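Input: a single structure, listed below in structure tokens.
Here the complex is missing a single protein chain, while all its other protein chains stay put.
Now for subunit A:
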Amino acid sequence: MIAMVQYTQNKEDLAQQKAKKFNLWLGMIGMFMMFAALSSGFIVYTAGGVDKGIKTLLPHAFIYSTLLIILSSVTMQLAYIAAKKTQFARQKLLLVATLILGFGFFAIQVYAWGVLSSRGVVFVNNNASQSFIYVFTGMHLAHILAGIIVLVRALVGRISGVNQVSNVFRMDLAALFWHFLGILWIYIYVFLLLNQ
């Protein structure tokens, strides 16, 4: 009888985990809609006149940051695999590596802003197509910050030794979100490249 009750309760817990992961998917759809709105805003604005448009080449720094974020996705995936195989030391190491790469990405993006503004492509600009570059990258960085919080939470969970079910679940969500942020950046980068 008790086993039976536990069995049904486990099933309810599993359903709840599945639902929470689904929440993340929905959240990512919401976030994507925000960037879709910015993209369509950019297109409508830029079509408004010949004097509009990015009118500059994107800094090379973006190439490096793209490489960095792809690499961080790889380390994140490896950390997730390590967590599933209960290789906890490896998991911690790879998580820390992902975090460092994440901060590196952040720093390069900010450096790229410096490059842009030294060319006169500043945020406060009467050609708002150029302001849009900052909005896209800035909003993405805000999401990267959220991603870093999620990573730290997974790391803290590992260090404080939450049970393995929660550990793998946290890692699963963190990996999914981190990959999403990488793909989102690639979308933004390609979108801007096509319009530069």
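The criterion applied here is as follows: a contact is a pair of C-beta atoms (placed from the backbone, for glycine too) under 8 Å apart; a residue touches a chain by one contact, two chains touch by 3 or more; residues count from 1.
Heads up, the rule we're going with is that contacts and distances are computed from a predicted model.
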Hidden chain of the complex, named as in its UniProt record, picked from "Tripartite tricarboxylate transporter permease", "Electron transfer flavoprotein-quinone oxidoreductase", "Imidazole glycerol phosphate synthase subunit HisF" or "Cytochrome-c oxidase": "Cytochrome-c oxidase"
Residue among A:I29, A:A107 or A:V152 that touches the chain left out of view: A:I29
Absent-chain contact - pick from A:K20, A:K55 or A:R153: A:K20
For subunit A, the residues touching the chain missing from this view: 6, 8-10, 12-13, 15-16, 18-20, 22-23, 26-27, 29-31, 33-38, 40-41, 44-45, 48-49, 51-52, 123-128, 131, 135, 139, 163-166
